[in-house]
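One structure coming up, written as structure tokens, with questions to follow.
The complex is shown incomplete by one protein chain, all other protein chains being positioned as in the whole.
We call the chains A, B and C, going by the order they appear; numbering starts again at 1 in every chain.
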Amino acid sequence: MSHGKIAPPLVLINLKCYLEATGTKAVQLARYAEQASAKFGVTVAVAPQTADLRLVSQQTKVPVFAQHVDSVKPGSHTGHVLAESVLEAGISGILVNHSERRLEAGIIEDTITRARDLKLTTVVCANTSGIAAAVASLGPDMIAVEPPELIGSGVAVSKAKPEIITDTVSKIRRISSQVTILCGAGITSGEDVKEALRLGTQGVLVASGVVKAKDQAAAIEDLARACR
Amino acid sequence: MSHGKIAPPLVLINLKCYLEATGTKAVQLARYAEQASAKFGVTVAVAPQTADLRLVSQQTKVPVFAQHVDSVKPGSHTGHVLAESVLEAGISGILVNHSERRLEAGIIEDTITRARDLKLTTVVCANTSGIAAAVASLGPDMIAVEPPELIGSGVAVSKAKPEIITDTVSKIRRISSQVTILCGAGITSGEDVKEALRLGTQGVLVASGVVKAKDQAAAIEDLARACR
Amino acid sequence: MSHGKIAPPLVLINLKCYLEATGTKAVQLARYAEQASAKFGVTVAVAPQTADLRLVSQQTKVPVFAQHVDSVKPGSHTGHVLAESVLEAGISGILVNHSERRLEAGIIEDTITRARDLKLTTVVCANTSGIAAAVASLGPDMIAVEPPELIGSGVAVSKAKPEIITDTVSKIRRISSQVTILCGAGITSGEDVKEALRLGTQGVLVASGVVKAKDQAAAIEDLARACR
Partner (left out) sequence: MSHGKIAPPLVLINLKCYLEATGTKAVQLARYAEQASAKFGVTVAVAPQTADLRLVSQQTKVPVFAQHVDSVKPGSHTGHVLAESVLEAGISGILVNHSERRLEAGIIEDTITRARDLKLTTVVCANTSGIAAAVASLGPDMIAVEPPELIGSGVAVSKAKPEIITDTVSKIRRISSQVTILCGAGITSGEDVKEALRLGTQGVLVASGVVKAKDQAAAIEDLARACR
């Protein structure tokens, strides 16, 4: 059930709660990711819904991320997402503090600590350069920069506001030289990806640009090809 | 993947975030439930963690409940539990407003409405007779009465405070003659179950009494036998 | 500092976080309420922001409501609104579960219980007839029906969707014959008020219709006159 090391450059596809990527459709999308990954030698990972983690993990070889994990320990926590549970389901990492699932500052730190103990890769989302710098102090493996006004817009942050990316990269690098930086929000094409990499990031976090594409396989190929 | 109609009397086992009932251990516990159900002709259902819903649903025939579902519709809701997703994973019903996952009043109503549209059975938890009466107005399929001070205590509410149960049953029945009423909190033995049924409920919601039992299979059998 | 009994018909003005009703402007608006109340023999109450409760209470004679109170007891609860604190500031009652400040079902019950102990009048907001019926079981003094899609719209629920009001009144009355029912959302004119009373309610909860009016005094007079 090991899905390999997550080495940048990375294309991470967030399946959100889209019906176009739920259940068997999540598996199908992950297969496209697998094929693109093999074809271009680039890591392509997916973040399905919690109920689909094991299914995707068992039926494909791509790294699988949880979209959210609660910072609880095993015990009486009805309705929460336990790290040990999603780990057993085969995940490699977790998204933390996505703008649609924001967390208290202390919970972000707790989640990173728990993930580290379980050898899960953390991708902490930040919607401003200030938050990106702040979370860099908490020691995550990766930071994804996602200005919320561009999420789902089809306008790539790397093109619309390149200075947000360079400013954020610069602020993060003052605090951490090692953390991997992903560029999110509005990424839809290989051109967006190239621009994101040129601006100093090591990959992209993408959602509707792939999931809502008429041809999901082609959309993923386009992004992966640009990462070479 | 249909797991049959949920007819009372019902033993519903909440697996919470217990490691003793995570992943393959959730399946094992569900198998015990399946066997007890067949042996005594009583419905025994389980509520595993979200990541285990499909696994348990595919490998056993017991009715499977989600511990929590968010009231979102398909779309951009990273890190939420979509009803359509857990439905595709094979569940029959959902727990709503458990005392470890309390919801705003309006969200309880929204969740019941969404579940009804998807033909999912709702079990709404209430920790006082007042809340039980209140949620009865919202039209759930079942109400589980769980005084929080007895949860996980090993002291059955049906024995420690029988008047809570009779009072709650009475208040609920003034508003709804049809809703199924479950007795929760501290249930560990068949004797507790018999007392709960005698007080006017149609089943039990149990967690640590089964999951933490030295012999889970025997614990489930004891509860199911008492329901005949 | 006693501000008298709150007898229906009632016009309750929610000042929200509007700058037009903050600080000294809250006092000014409360004076208009006082004058209209005296002129027409109708109870007109105001719900200022927490920091303005004492100021309004000391400088006018209208009943003053808190917009929200936390269900905490005295102690270590930094940043919360303690019932004893706002009581000492001179309030007569509290708004509970406004659609802009929704509460868990259990918290609504706790808040009503605490308020009753402190002899504070509770006005619980409900945005559907189902929630209105549900909260009726919790024993509040008043219920305000506010369909969220009409809040701040300038379209009175009593005119746009009179069946929501009659349906809600009917559902509430099956559970409680005594609770006072207020009609909220979109109320701006005396005509709206008359219609609301005609449909079986005992008053109105209003906000922008008064606070954002060019002539706040005239707007309040219009509402109070219609209650006679």
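We take it that a contact is a pair of C-beta atoms (placed from the backbone, for glycine too) under 8 Å apart; a residue touches a chain by one contact, two chains touch by 3 or more.
The model shown is predicted, which means the values in this text are computed figures rather than measured ones.
Here is the thing to keep in mind: the chain we left out touches A, C in the whole complex. Of the candidate positions C:His80, C:Arg174 or C:Arg228, contact with the hidden chain is made by C:His80.
Contact with the omitted chain, checked across C:Arg101, C:Arg174, C:Arg198 or C:Arg228, is made by C:Arg101. Only one of A:Ala7, A:Ala38, A:Ala105 or A:Ala218 touches the chain withheld from this view, namely A:Ala105.
Residue positions on chain A in contact with the hidden chain: 97, 99, 102-109, 127-128, 130-131, 133-139, 171, 175, in rising order. Interface with the hidden chain, as seen from chain C, comprises residues 14, 16-19, 22-24, 47, 49-55, 67-68, 72, 74-82, 84-86, 88-89, 95, 98-101, 151-152, 207-208.
Note that in this section only the chains that are shown with their structure count from here on.
Residue numbering at the chain A/chain B interface overlaps substantially, since over half of the positions present are found in both copies. Superposing the C-alpha atoms of chain A onto chain C requires a rotation of 180 degrees, rounded to the nearest 5. Between the Cα centres of chain B and chain C there is a gap of 37 Å. Between chain A and chain C, the centres computed from C-alpha atoms are 45 Å apart. Centroids of chain A and chain B (each the mean of its C-alpha atoms) stand 34 Å apart.
With touch defined as above, chain C holds no residue shared between interfaces to two or more other chains.
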